[in-house]
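Shown below is the structure under consideration.
Every protein chain but one is kept in place in this view of the complex.
Now for chain A:
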Amino acid sequence: MVEDKENVANGEQVSKKGAKKQAKAAKKAEQKAENASAAAANNAGGDSAEDHAAGRYGLSEMIQSKDKRSERNFVPVHELSGQVGKADLVWVRGRVHTSRAKGKQCFLILRQQSSTVQCILAVGDVISKQMVKFAGNIPKESIIDIQAKPVAVSSKIESCTEQSLELCVEQIFVISQAKAQLPLQIEDASRPENADDVDGLNIRVNQDTRLDNRVLDLRTPANQAIFRLEAGVCRLFRDILTDQGFTEIHTPKIISAASEGGANVFTVSYFKDSAYLAQSPQLYKQMAIAADFDKVYTVGAVFRAEDSNTHRHLTEFVGLDLEMAFKYHYHEVLHTIGNTFTAIFKGLRDKYAREIESVGQQYKVDAFKFLEPPLILQFAEGVAMLREAGVETGDEEDLSTPNEKLLGRLVKAKYDTDFYILDKFPLAIRPFYTMPDPNNPVYSNSYDMFMRGEEILSGAQRIHDPEYLMERAKHHGIDTSKIAAYIESFRYGCPPHAGGGIGMERVVMLYLGLDNIRKTSMFPRDPKRLTP
């Protein structure tokens, strides 16, 4: 087999089996050429006939902002049903989803983000045979402009989102032609994962292929919906907090010292020195509170150099963080955060129902259940529930991932909620700046919040007294000279404060019940992926 290897034009080495395959492909190409020439011979008669539709179709010249063409009335696809019977001719720009020419007719499905509509070209007074042939040969995903008349149909068109009408095309121009061979088919990428349907097509696009060709993958209706929902989460976060008197701030991402602990931090070269990429905006949020901003939130990138290749870890993600000064008890903040979540869930449920349904066409989406006011359990109660179920875990032991998930299910079974808060975590497992519980030295004023059994927020009351902070840092064996600047910010009077941070991608993933965080990150970054 080794002797038979030969280099082919495209640089691939071919074995005996490959050579056979090539011979087969060559034979196929030969036959195709034969058929083409035969067809050409047939059409020779037709081509020489006059093309009465000339000028109404073709490849448009590259749009370099030459003409304004403001007289053309473009209508979005999802508004077309309102145009039936009203306007005579409308212009629509969209992508060729599929196009099938058969004899004297061509059926073309035009796609605009999540909407699809059927377009039909039939040889007649307006349309010529050459025009139908042209339409049938436009490569998939090409961007086209069509001028057409929206016409009502007698029977519903099941395969499109616009089911009650079709467009009778009069003019068709290609604005941007796509390559003929696509690395993945949008249809395949949009196909639902239906394990039960044995007869259905089983072609899937695997995650790596999708992520390598993200530009194509993002065009699927489910992805369009996911990222619009993600934008909704950010918008709701901002609106809800702004309504409660929060101010948005932006914190630096290039910092001089690792904030959360040395291990998982990216180093960057900074002129002649080096600096780090921020693991969280923690330090700066607190400084903003000390600077009298009272209630702040920030939306920005978070960088964690964790070499974890799991379904829920990214090296770069978007953090939605908030910090709030309070009067006497950190529960003032805890309830604010909890209620913010409730409001976000309600907003998503009410204003983004269409997007949720769109995602549900491809992925199984279980409706997200939550209680109002949100459920708050004590850490000790959670441990008791786990022990009742036969899990052995210590009083001060952190919850392992399987235990977290099991607890999530126990809570769901008992209280019927996918979102809950666990309050009063053991002090031993929290960072040094966490305020201990005044009544019980084992615990701390810290909390975690969970969605579908996975942690999405970790927060606490922070120590705002510089002397106490030094004491706790020493207790944790931290060199106080390294955090001198941090401690300094509390020396000029600082109100008691608490806060927390959530990962935007994780929240969207868990809200929809998706199985991988890369589905909710537009261009994900993980230990193995740096492009696109």
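Operating definition for what follows: contacts are C-beta pairs under 8 Å (C-beta built on N, C-alpha and C of every residue); 3 or more make two chains touch, one makes a residue touch a chain; residues count from 1.
Everything that follows uses one rule, which is that contacts and distances are computed from a predicted model.
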*Listed names "DNA replication complex GINS protein PSF2", "Eukaryotic translation elongation factor 1 epsilon-1", "Cytochrome c oxidase subunit" or "Vps72/YL1 C-terminal domain-containing protein", matching UniProt entry of the absent chain*: "Eukaryotic translation elongation factor 1 epsilon-1"
_Which of A:R204, A:R409 or A:H475 contacts the chain that the document leaves out_ = A:R409
*Using the definition of touch stated at the top, determine which of A:G18, A:G300, A:G347 or A:G513 touches the missing chain.*
A:G513
_Residue of A:G55, A:G390 or A:P441 in touch with the missing chain, whole complex considered_ = A:G390
*asked:* I need the residue numbers on chain A that touch the omitted chain, in ascending order.
replied: 311-312, 366, 388-391, 402, 405-406, 408-410, 412-413, 416, 452-454, 513, 515
